[in-house]
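Yeah, one chain of the complex is gone here, protein chain that is, but the others are all in their spots.
Chain naming follows the written order as A, B, C and D, and within any one chain the residues start at number 1.
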Amino acid sequence: MILAWILIILMAGGVLAWIAGRLNTTLPRWIALVATFACLCMTVYLWIELPASTDAVGNWIMRFQTPWIPQWGISFHLALDGLSLLMLLLTFFLGILAILTSWREIDTKVGFFHFNLLWVLAGISGVFLTMDLFLFYFFWEVMLIPMYFLIGIWGHENRTYAAYKFFIFTQASGLLMLLSILGLYFVHGYSTGVYTFNYFELVGTSFAPEVGALLMAGFLAAFLVKLPVVPFHSWLPDAHSQAPTAGSVILAGLLLKTGAYGLLRFVIPMFPDAAQAFAPWAMLLGVIGILYGAILAFSQTDLKRLVAYTSVSHMGFVILGVFAFNELALQGVIMQMITHGLSTGALFLLAGFLYDRLHTRDIRKMGGFWTSVPKMGVIALVFVMASLGLPGLGNFIAEFLTLVGSWQANNWLTVFATLGLVAATAYSLRIMQKIFLGNTANHPALADLSLRELMIAVPLVVLILWLGLYPQPVLNTARASVTEQLQAYTNPKVAEPAQAMLQTEASDSLTIHTLKGRTYEPK
Amino acid sequence: MELTFYVASAIAIIATIMVITNYNMIHALLYLVVSFLAVAVVFFTLGAPFMAALEVIIYAGAIVVLIIFVIMMLNLTNEDVQQERTWLRPKTWIGPALLSLVLLGELAYLVIAEDMPTINNQPVDARQVGLALYGPYLLGVQLCGMLLMAGIVGAYHLGRQKKKVVHRFLERSEI
Amino acid sequence: MSRNDLLYLMPLLVLAGGAILNMLLVAVKRTHKIMYVLTILVHIGALLALYNIKNITAYTVYPLFILDGLAVFNLGLILLTSLAVTLLSYAYFEQREERKEEYYILLLLATLGACVLVISRHFASFFLGLEVLSVSLYSLIAYLRTRERSDEAGIKYLILAAFSSAFLLFGMALVYAVSGTMEFSGIGNYLSSSRELDTLLLTGFGLMIVGIGFKLGVVPFHMWAPDVYQGAPAPVTAFIATVSKGGMVALLIRFFSQAGGYRYPDMLLIFTIIAIASMFAGNLLALRQKNIKRLLAYSSISHLGYLLVAFLAGNKLGVEAVSFYLVAYFITSLGAFGVVTILSDKDRDADKLRDYRGLLWRRPVTAAIFIAMLLSLAGIPLTAGFVGKFYLLAAGVNTQLWLLVVMLVINSVIGLYYYIKVIAVMFAQPNAKREPRKLLHPVFYLTSGSTMMVLALLLVWVGINPNGLMQLIHGLLDTFIAAR
Amino acid sequence: MTNIPMEAGLLLAGILFTLGLISVLIRRNIIFMLISVEIMLNAAGLAFIVAATRWAQPDGQVMFIFILTMAAAEVSVGLALILQLHHQLKTLDSDAANKMFG
Partner (left out) sequence: MENLLWLIPALPFAGALLLILFGRRMPRNLVAILGAGSVGISALITLLIGFQFLSARPDFYVQQVWTWFDVAGFTPGIAFHLDALSLVFVFVVTFVGFLIHVYSAGYMADEEDFARFFACMNLFVGSMLMLVLADNLLLLYLGWEGVGLCSYLLIGFWYKNPANGYAARKAFIITRVGDTAMAIGLFILFQTFGTLNIQAILSEAPQTWPIGSQMAVLVAFLLLGGAVGKSGQLPLQTWLPDAMAGPTPVSALIHAATMVTAGVYLIARTNVIFELAPAAMLAVAIIGAVTLLIAGCTALTQYDLKRVLAYSTISQIGYMFLALGVGAWSAGIFHFMIHAFFKALLFLCAGAIIIALHHEQDMRQMGGLRRALPVVFWTFLIGAASLAALPLVTAGFYSKDQILWYALAGERGNVWLYLAALVGAFITAIYTFRMVFITFYGEAKTHVSHPPGMVMVVPLIILAILSIVGGFIELPHNFAHLTLFSDLLQPVLPGIAVDETIGESEWMFQLLAAGVALVGVFLAYLFFYARRTAFEESIARSSLAMAIRQFWFSGWGFDKLYDTLFVRPFVYLANINKNDIIDSVYNGLAAFARSVNKGLSQTQSGIMRWYMMGVVVGAILILTISLLP
């Protein structure tokens, strides 16, 4: 029930904030902050309290299930395991940062803004929590609309285009996933007689190879676009660069993670055979993404766009790791999800801080800021280093584990992925070089970080360092779910005779008449 | 009788062609009456005398008269005939006509491909029609009433002329 | 004709009686309010009459009509929709036209026509229902006759409708000539008894599709739709988009399943092509449309294309999906045109995209409702449109109509573009200088406003908890499916 | 009574139908269009009569009566509309009624 409460608090908070926005501009901010903070507290409480029970009840810390549309076997079904828990922690943490960073930045339609913000968070939390495929799709879509509003209303100059692009890309891929979900539903129903969207029931279905591949393709479409994987990434730079800071943080920090989460939660355990067949290609895509994103990041002059392309590059590691099918890689992927959320979120926050001061994102108009804003410089340095995978910061653990894992799956691709680290160095250092280093002439003196901004940035630094030096709590939390996702790969497969074919129900066209003069054979 | 059928058919077709090629609306309407009369004859040969009568009364009578009435109201002049002439250039009609002929060709092919019995039976007289009309189709007749009511109410509402508040030029057409 | 027949036909009789009563009332005294209230009462009466017969299995009023679950469901749907249109009409017509009263007569007649369509089992009733509907619509579309566009729309609709009716009739005649019966079930029997398919019969069906397709507004018979939608008064547009199409869909289902249309690959092929073409044409045409009414017209073309997917699925799930989708589509269309209605002023309908600029900040509630409607059209969760689309896809996937389903998905994506374009316009900054539009007294909006609220709530309610509706459809359709 | 092949009857209907069709398509005068549509409807009615004769049923003829009714209603509304339109456009050119497009 606590899981449902999380969603309820967020959604209700959103509505409240909207209403409050009519009275006052500060009230919605506080409402949003309190709601998100409450959720964070609840999740942290769960984290601290519940690991003890993980062994007893299996991987699932808690579940909540209540029927929703029983005719279709749809239930409002939430469940929490380590992976979800981590993702929720990240969600609420970044959510709070997003609210804080909007404190000054957003001064119009504050109520509606926070409504959207909270609903995005609710949608994302829903995605991380739900164990019913219909509900999953439901939340998957629910998070898009508020995000669309966030980009479209409060974004930068080219916001409309970016918002369209974001919406259309994600929706297109989402619909393909819906097809697959339906296919899965009917195939499973036809072969077992149980028509349900329940994840736990669907997860063991065994398919004929081509069926599995087809169904997986739909899921992949959604997740790969969301992740995003080259060549489906093209929405991302636009959306990220045009969104307001809070939007960019949530996009990069959380929305992308839903794609990764989907891969881990659905693709890997549900389609073991198809996934294995697809793995080399997926890893190839990952490597292409790593390198391609890096090259593009290198050539950007728009700071947010640059950071956006680094996301493309970093997310390449995720898919590389996911399809390596071993615990190392998956743990690396989970770490990557978290640390990328933090580090890229932080970079976007910094871009926001700079934008506040300069009203430009063009790095050609920046340079030499270290003199005037050393604090910002140090913090930027930390996250630039995180983004290039410096050991001691969380991203290194993530990338190293991913690569170690993927090495065991595919040597050559891992080699190229590792080369991505060099490219990462090139583009990351460019950020430092162009903004904080270089000639100080012709640049106005900037104000260094304010207390509020420090409150945003310092926790991020602390967290990324903590994750870099002692990530064990996170890894422990994720361990159980990682092993569960991998179950289909580790256990030797028992040959199952009943494989579901792509067969559902025939339409009741009973006889087919032929035209006159041709022979007619009744069916 | 067969001969009558064919002759009437030919007349109907020719008259209709005249209708569609004539520039003068009144002339065209007169040909239309001829066409309807010919069709009425066809009905008769097909054994539907009551329908033949109705055809003459309602089509050739009421409807055509109504149209002529309106033409008179609109006070169409010779200019309109000339205009009709300019509108009906081969360039404009050749395409649609060909298209229609394709349709006709297909229809004809489909009709002829069918081997159907020849019509050879008793005429269905007015009594039978009346029994059907006021038997099973009673509700249909009621609906016809509703149909006519809709037509009349609509015509009444639309036909009324009212001094127009001209804003035709004020309203720009948007794209 | 027995008393039972009359009992079962009571909803229609109430409608017809109401129309006549209205007409008499006009003759006595023209009062808009009374006409309005009376029309509402007639609708309620018809609904009550319908409620009385909600549990029938299948009752045939030989030879023209049949009342079964499908009919009851669609009758209810049509009556409710018509009621909503009526509710929206008062404020709209109050200040636009000095003679508002005939409108209600015509509206009732049109509704009657649609109801007849829904319960038809015979060519004659089919044709008559269609024509009652059409003839009423001619006048309704051109009702604001001082508006040039209204007339233009009216004449276009009239000529084209009559034109396509001619095709329909010719087709019917051919079918009749071959099969010797005009009852749907009779045709079905004829077909199942003959082992071969007459080409002429197929031709007849083909020509009938022209007429049916015209009413549905599917490609290539769709071209009237945008012009008529644009020219017609906003409530009438809502009526065309919903009742007129819905009635025809119900008829199509009945005709196809009783006459055995699903047995011809050719028919299915034709409908497949029509469905795909409608989706694409509708969506692509709407892509850069700047007129909301035209945009919604194009969108309704594509939605009919979507609907045909489930229709083509043909089995029980398919029919359920069609029914459900109709409900969702009706609510959404009513809502969308309702917003247009509410925003329209005395001189013209609020159909230009720029009328909506910054609406979210000027009139947040109206805008929110419109956004909800547009999202529902786009099939985004939390709205009825999502569940509807889900149902369609489910039906398609279930019968493995992969091509259609994939096309549906592609088109949903294309469609998304223009829906969110409108949304984007609504949340754009309003133009700084903007003369306040002349608005009616707020009292006039009370009914319209509450109707809109109800629609919006329904939209969300069905979107979140579709159980009730699903069960209702499921239950009602049992009799229809069993009767097949 | 007679031995008229049904094809002939249907063919006649088809020809008349097509002629009406051609006329509708090529005419610009709205009244002519209305007339042409009447021709088409009449042709459809003829087809019903032919069919009715084949099966010796009154149903086809009943249909014809319905068609007649509908034609009448249609023409009346149509003519009223044409009057209104002529009043506004000062022409009967159907192409002039093209304020809505795109």
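What we mean here is this: a residue touches a chain if its C-beta (ideal position, glycine included) is under 8 Å from a C-beta of that chain, and two chains touch if they have at least 3 such contacts.
Since the structure is predicted, the reported quantities are computational estimates derived from the model, not experimental observations.
Shown chains touched by the hidden one, complex as a whole: A, B, C, D. When the missing chain is restored to the complex, the residue among C:Met35, C:Leu160 or C:Leu408 that touches it is C:Leu160. Contact with the undisplayed chain is limited, among A:Val422, A:Ala445 or A:Val462, to A:Val422.
When the whole complex is considered, the residue among A:Asn326, A:Ser343, A:Ser387 or A:Thr477 that touches the unshown chain is A:Asn326. Across C:Leu25, C:Leu38, C:Ile56 or C:Leu287, the residue that sits in touch with the chain not pictured is C:Leu287. Listed for chain C, the residues touching the missing chain in the whole complex are 155-156, 159-160, 163-164, 167, 199, 202-203, 205-207, 209-210, 213-214, 219-224, 226-227, 266, 269-270, 273, 281, 284-285, 287-288, 414.
Interface with the hidden chain, as seen from chain D, comprises residues 21, 24-28, 33, 94-95, 97-102. Along chain B, the points of touch with the absent chain fall at residues 96, 99-100, 102-103, 106-107, 109-110.
Please note the rule applied: only the chains that are shown with their structure count from here on.
Centroids of chain A and chain B (each the mean of its C-alpha atoms) stand 67 Å apart.
Counting partners per residue, chain C has 124, 128, 131, 135, 138-139, 142, 145, 148, 154, 177, 198-199, 202, 291 as the residues that reach two or more other chains.
Among all residues of chain B, those that touch two or more other chains are 107, 111, 114, 116, 137, 140, 144, 147, 150-151, 154-158, 164, 168, 175. The residues of chain A lying in touch with chain C in their complex are 68-72, 109, 134, 137-139, 141-142, 144-145, 148-149, 152-153, 160, 163-164, 167-168, 171-172, 175-176, 178-179, 182-183, 185-186, 502, 504-517, 520. Those residues of chain C lying in contact with chain A across their complex are 191-192, 195-199, 202, 262-265, 268, 312-315, 317-318, 361, 375, 378, 380-382, 386, 390, 393-394, 397-400, 405-406, 409-410, 412-413, 416-417, 420-421, 423-424, 427-428, 465-467, 470-471, 474.
Only residues 1-2, 5-6, 9, 12-13, 16-17, 19-20, 25, 28-29, 32, 35-36, 39, 42-43, 45-48, 50-51, 54-55, 58-59, 62-63, 66-67, 69-71, 73-74, 76, 80, 83-84, 87-88, 92-93, 96-97, 99-101, 103-104, 107-108, 111-112, 114, 116-124, 128-129, 131-133, 137, 140, 144, 147-148, 150-152, 154-159, 161, 164, 168, 173, 175 of chain B touch chain D when the two sit together in their complex.
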